[in-house]
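First the structure, in the form of structure tokens, and then the observations on it.
Every protein chain of the complex appears in place save one, which is left out.
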Amino acid sequence: MSGEVVMARGLTRVYQEEAVPVHALRGVDFSLSSSEFVSLSGPSGSGKSTLLNIVGGLDRQDEGIIELDGEELAPLSEGDLAALRLRKIGFVFQAYNLVPVLSALENVEFILQLQGVGSAERKERAGEALKSLGLSELQDRRPGEMSGGQQQRVAIARAIVTNPVLLLADEPSANLDSETTKELMELLRNLNETQGMTIITATHDPMVMGYAKRQVHLRDGTVERDEVVTD
Amino acid sequence: MSEIALGQKEQNFANRTKADSSSILLRLVQISWRNVWRNRRRTLLTAGGIIFAVWLLVFMRSFQGGVFAQMADISARAMPGHAQIQHPLYEEEPQVEHTVRESLAESRLLQTGRFDFVSSRVQGSAILSVGDKSTGGFVLGLEPKVEAQWSGLARNIKTGAYLAADGEAVIGEALARNLGAKLGDDLVILGTAKNGGIAAHAATIVGIFRSGSTELDRTLVQIPVGDFREAWSMEAEEAHMVVGVSTALLDSEEGIQIARNDPGEGVDLNHLAWQDLLPDVVQLTEMKDVSTNFMFYFICIIVVFSVVNAFMMLIYERTNEMGVLLALGMRPHQLLIQFQVEAFLISSLGLVLGFGLTAITVWPLMEYGMTLPQELLESYPPDMVAMFPERLHPTFNWEAMRTATVTILLGVQVAALIPSLRIFGMRPIEAIRAEN
Partner (left out) sequence: MSANLAFQLSFRNILRHRRRNAMLFAAVAVAVLGSSLSMGLVRGWQYDMLDGVVGNLTGHIKVHAPGYLDDPGIQRGFELASDYQPDVPSEDLMGWAPRISVPAVILSERETRGIQLVGINPSAESISFLDKVVIDGENLSGPGDGRMIIGKELARQLKTRVGLRLVIMTQGSDGLTRERGFRIAGTYDAEGTGLEKAYVFSGLQTIQSLLDTENVTEVSIRLNEEPKKLSIQALLVDFFIGLEVMNWEELNPQAAGLYLFTDSIIYIFFFFIMGALIFGLVNTLIASVMERTKEFGMLRALGMNRRTIVLEVVIESVLIMTFGMIFGLVLAYFSFLGLEDGLNLGVWAEGLESFGMRAVLYPIMRVDDFVTIALMSLFMGVLASYWPAKRATRITPLEAMRG
């Protein structure tokens, strides 16, 4: 195995829902090795989210092949896909979407619980994940009692606590001010550099793009540019 | 990674999931509990309908149950008694020769240890005359000393007094009117004796009663049993029925068992409980229960629709949250469990508060009783109202409580299930993006 986390060949995705079919992806080739930090960019409607969703096992391509961690996704059932997401992928969404009735610690623990991790190990790992993001103080607060940036950090803790092979973040900064965005991106870069976490973000935000080490630029459902950033 | 290694990994994963499934269940319960608490207002409003339905059913049934039990008791005490033993044919063919032996029948009732008053009766129809006026009527020979102690009729003497000695008679108010009779008048009774001859008896009217029953008031004459036997040429031990009355209000099931209990001494006798003697009271009770149930089930349907509606709102509001959880790998059935637990918590709350409210409203009435408002009295048949006691005491109806519990629990779970099924068709991406 080459350490390829994502391997996509000729991905197409057509939305038939409207009267006119929408070609969200028109043959995307894309691969990603372990420990890469990629930023998907491109104008609105260019297919960033669609690609991210297919990579994350949330959506299915119409044509082409997608492999995650060496495993082809197309034959998997919905249940298998869910299990795969639970084990291998960490998600960070635009609106941080924590379970409002659970505390920060419980939110992070919950995902481990879904994985079937025992209670003692769960507590320890969740506590550690929060600590690594500087959230130990806040672990007993509920989402309603935290700022947006704090909530987004808890969401990241929730995403990484399972040691996923891939972390996906679609517009992670959309609801954050630039100061908070900066803190958040530092955090992601830190994760990438110290723990070798493989990360893909999709964004319009130049500041977010700036942190990635590779830029994949989409336009009209195709890869327009794919370049490694050298600072 | 080889196929085998992957397989093993899956296996481990499966084992761990199984081992920890109770912990995830507890977490789901916790989340449900907190959601129920977080949306207190909605929880209470949803539970409100349940509280109302439960209260309505249990309170009404307790109230009616108590009133009807009392009414049945009063009706039993008015005339027929709590139990009777008759000749097996007498009920169908009330002929003068269909008699039971007094001592045998009395000992059977006394044997049960439940009847405080036991006495014999003989009865038959006759022509009644006062002066030159005559009419047909019904003569009941009884033991005045015993019946005076319990008979409601003995207490409803409008003018004069109840029977005390041989040669006396008490008659109904309408009968007295038809005969133009006053206290002290001589009443001549002519019937057909056991031997086929004429049964003739003259008695002094010492009392006029108003029983509340138009039929009794129009036709009934009571005389001492001895006078009747003599006039109808019957023997001393012969009775058409032996009547048992208990000072305690008989629980309906128990009463029916005691009364119908046949010790089987080889003599075939007809044992009748008050339920047999007062079929109209029993039916009226059933009918009231049915109409209360009818209303309860209607209200349950309304509650079910309200719960469906409440869960639609709840699921709608949590679409984003659910989308994220599904994206993270939570399974739809786990979310379903969460909603089912929420439904259970809401219905339990409604049931507990409903029973609390019922207890608070029923218990004082059970303790102190209540007087019925005049308008309500008028909705009951006049015959029965005449026999109503001054204070009515409801009895807590456990059966209604069981019905309410089962119906509400099932109804609410199903109601919550209907909108929850949407989860299975939910696409995480769309759910996350849904705006609300």
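First chain written, first letter: the chains are A and B, and each begins at residue 1.
By our rule, contacts are C-beta pairs under 8 Å (C-beta built on N, C-alpha and C of every residue); 3 or more make two chains touch, one makes a residue touch a chain.
Every value quoted in this text rests on a predicted model; they were computed, and no experiment measured them.
Asks: Specify the shown partners of the omitted chain in the complete complex.
Replies: Checking the complete complex, the chain left out touches B.
Asks: Would you mind spotting which of B:Ser32, B:Asn156, B:Asn178 or B:Gln275 touches the chain that isn't drawn?
Replies: Touches the omitted chain: B:Asn178.
Asks: From the list B:Gly65, B:Gly81 or B:Gly137, which touches the chain that is not on show?
Replies: B:Gly137
Asks: Among B:Ser23, B:Thr192 or B:Gln413, choose the residue that contacts the chain missing from this document, as touch is defined above.
Replies: B:Thr192
Asks: Counting contacts across the full complex, list the positions on chain B that touch the omitted chain.
Replies: These residues of chain B touch the chain that is not shown: 41-42, 45-46, 48-49, 52-53, 56, 95, 125-128, 132-138, 175, 177-178, 180, 191-192, 215, 218-219, 279-287, 290, 294-295, 298-299, 301-303, 305-306, 308-310, 312-313, 316-317, 375-376, 378-384, 436.
In this text, only the chains that are shown with their structure count from here on.
Asks: So what's the Cα centroid distance for chain A and chain B, whole Å?
Replies: 66
Asks: Going by the contact rule set out above, which residues of chain B touch chain A in the complex?
Replies: Against chain A, the touching part of chain B is residues 1, 6, 13, 16-21, 23-24, 27, 31, 34-35, 38, 320-321, 323-331, 334, 428-429, 432.
Asks: Going by the contact rule at the top, pick out the chain A residues touching chain B in the complex.
Replies: Where chain A meets chain B, its residues are 1, 49, 53, 56, 58-59, 70-71, 79, 82-87, 91, 93, 95, 97, 99-102, 110-111, 113-119, 158.
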